[in-house]
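Every protein chain of the complex appears in place save one, which is left out.
By written order: A and B. Residues from 1 in each chain.
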Amino acid sequence: MVVICVLMLIPFYWVLKTSLTGENIYAYPPAIIPVDPHLFNYVDVWYMIPFPRYLLNSVIVTLMAVCGNLLFNTAAGYALTRDFPAKRWVVLLLLSCMLIPFQATIIPAYLITSWLGVLNTHLGIALPMLSTIICIFIFKASFEAVPRSLIDAARIDGLSEWRVMVRIMLPLSKPAIATNVILNSIWSWNAFMWPLIITRSPEMQTLPLGLARFLSVMENTTGALYAFVVLVLVPGLAIFLMAQKEFIQGLTSGATKG
Amino acid sequence: MRRRHLLKATVLMPAAALPMPAIAQAPKKIAWLTWNLVHLESHIKQWIAGFVAANPGAEVEWIDKKGPELPAFYQTQLVAGTPPDVIDIQGALGLEYAGQGALLDMTALLAKDSAVKANYDADYLSNWVFEGKNYMVPYYVSKTLLFWNKNRFRDAGLDKPPATFAEIIGFADKMKGGEKTGLLTLNFDWLYWPFMQMNGIDLLSPDLKTPTFNTAKAAEVLSVLADATKSGAINGISWTGRWVEPNEAFATGNVGMLHAHAPAYFWIKGKGPWINGETVGATHVPGGWATPNSHGLGISKGSKNPELAWAFVKHITGNVVADSLARTASVLTGNRTVDQAQLARLQKDDPAAYDVLKTQFEFTDKMCGNWRLGNDSRVKDAFWPEFQSAVLGRKTPKAALADAERRVARELRRA
Partner (left out) sequence: MTDTRPDWYRRKRTREIATVVCFLLPALVLFFLYRILPLGWNLWLSFQAWSPLKPAQFIGLENYQEMLLDDDVFWQALGNTLIFIGCSPLAIAAALGIALLVNSDLKGAAIYRTIVFLSYPLMTVAVGIIWRWLYDERGGFINYVLRQAGFITEPLKFLQSFDMALPSVIVADFWQVLGFYMIILLTGLQSIPQHLYEAARVDGVPARARFLWITLPLLRPSIFLCLVVGILNSFTAFDLVYVMTNGGPGHATELLITLIYKAGFGQTRFDYAAALTVVQFLLLVVLTWVANRAAGGNAGSREG
């Protein structure tokens, strides 16, 4: 197990090491422990690219995606716990939609977005990511686990439909919410192909695009590239590490049962 | 819930719409798409400022994309109906866009401004003539040449560059051994084609309708190249690398010859401090053949301000701006006034660079490897993998040529 963990961690270490190494990253044999480590590359990267701008775009898009997902998925998940005609069909429809990977719809999706007039906007980048089917089912499973008696009691007390949800369902579904937030922030934070296609101006580029562009301009000739990589990875890892307990709990209760 | 969502949407909408360029509202706005020129940012902003000063009310949006991204980006903008007005395109891609009807026919504009037309180098200008019409003007130009490492030549007992194909291969063979190899070539965008052309092999018939390359001679050339690659006389990177890898390999000093276009000189010089006029020579390959890899400026047919776009093209390729580009980027521009001044200056200040750049205006009638095809990239994608397989010894030359012929013929049929 220790061996596996070491193997899994080596890539992290190697990049971190390279990002701290000075001018000649090609020296052979490469030093295992960085000689004379310094932050020169990080300073470099800060000046070479509009990092704050990329970061801001990524944050905006991710926030939109996470908020959208929370709204739409809780709503849809809740609706699916209720009885209504054609429910079977809706579930079937959603399940079959799950089989359509977004990447496979990219060309018409581009045309549709162009038709909606939101190309090259934050909304356009976030739009297809505003709801995720798997998360709808995670919420559905979580809501179904709420004891029926509790809901009925609340109804008898005269609570309206959405109050039942906000006051009773959501507080009891924290793991599902955590899963939702984490999965969607990971996915939208990392999304590459879609933003690649629909952004026009450099001001709208998100971090992964900035990273790919930096790579293609510099090739892998400079330690600054790896400093950039580290800078990009840190926020995602931080979010994950902070919320991993709820996340795993949420997955356990939802994903395999949902 | 629903109300909240609507509210949120209305709040978000204006925020999201803000960064959208207001193309529709500004009648005098044009967009300029460049090909990997981010490093010139401060200059480009100055050039644009100069244009805006001369054309009050005009607005220029500058977008830059790296080579592999640019075509994809241009496609998406065509679909969205917002193609950048002025585009900087490398090589034959411009002909392809012309063939597809994306570009404005510049013939009449050039005819009207005859002085402007006369100042473009005629042979380079004709690189972008498609079906008798001009679709682009030169922005910065180059074609391939042969760099030879005089140290490697001397060590092998050679004192002059090769004059025939057999000599190229023979010299390369003499210079190989250990870490050392004899010859490298760039391979993207048909840049390796002079090796075929100098052996009298034509890719297509003059009417561009039929493949004519599947000959006994071609099979022989391919097997010579494959054998030399296998023995190490030709460096294998020639057939697998793109730009960085082959140039980097030559810069180490271990390679005898490099077949590349002129900008490679400044790149390898930056990587190899040993490089100067004493150590590296620049010459033509036998027959003077070369494949151009120039950048041109074209105007999108979908442009809403074609007159302004044309004025911008003239501004960017005009004496003042072209001279600024020539000085900062050490390139030739296809603007004759500017290039003559540039060469004169270099002859004095940097004779080695002069030797390299002067080849670019010699044998300009011997440019090969750019066919006036509307589907050049598809023909290229049909031909290159087969050629690559043959020279890397993954297929016999005969089989590769036959497959290539079938695939190229199919692309031509569908054009």
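We take it that a residue touches a chain if its C-beta (ideal position, glycine included) is under 8 Å from a C-beta of that chain, and two chains touch if they have at least 3 such contacts.
It should be emphasised that the depicted structure is a prediction, and the values quoted were computed from it without experimental measurement.
**Student:** Thinking of the whole complex, not just what is shown, which of B:107, B:212, B:319 or B:377 touches the missing chain?
**Tutor:** Checking each option in B:107, B:212, B:319 or B:377, the one touching the absent chain turns out to be B:377.
**Student:** Given the contact definition stated above, which residue among B:164, B:205 or B:240 touches the chain not shown here?
**Tutor:** Checking each option in B:164, B:205 or B:240, the one touching the absent chain turns out to be B:240.
**Student:** Footprint of the hidden chain on chain B, which residues?
**Tutor:** On the chain B side, contact with the omitted chain comes from 1-2, 5, 68, 71-72, 75-76, 78-79, 100-102, 240-241, 245, 377-378, 381, 385, 388-389, 392, 394, 403, 407, 410, 414.
**Student:** Could you list which residues of chain A touch the chain missing from the display?
**Tutor:** Residue positions of chain A that touch the missing chain: 1, 4-5, 8-12, 14-15, 18, 25-30, 71-73, 75-76, 78-80, 82, 84-85, 90-95, 97, 99-109, 111-112, 127-128, 130-131, 133, 136-137, 161, 182, 186, 189-190, 192-193, 197, 207-208, 211-212, 215, 220, 225-226, 229, 232-233, 236-237, 239-241, 244, 248, 251-252, 255-258.
Everything that follows uses one rule, which is that only the chains that are shown with their structure count from here on.
**Student:** Can you give the whole-Å distance between the Cα centres of chain A and chain B?
**Tutor:** One centre to the other, that is 39 Å.
**Student:** List the residues on chain A that touch chain B in their complex, please.
**Tutor:** Residues 64, 67, 71-72, 75, 110-111, 114, 118-124, 162, 165, 196-198, 200-204, 213, 216-217, 219, 221.
**Student:** What part of chain B is in contact with chain A in the complex they form?
**Tutor:** 1, 4-5, 8, 12-13, 15-17, 19-21, 36, 38, 61, 63-64, 66-69, 72-73, 76-77, 79-82, 244
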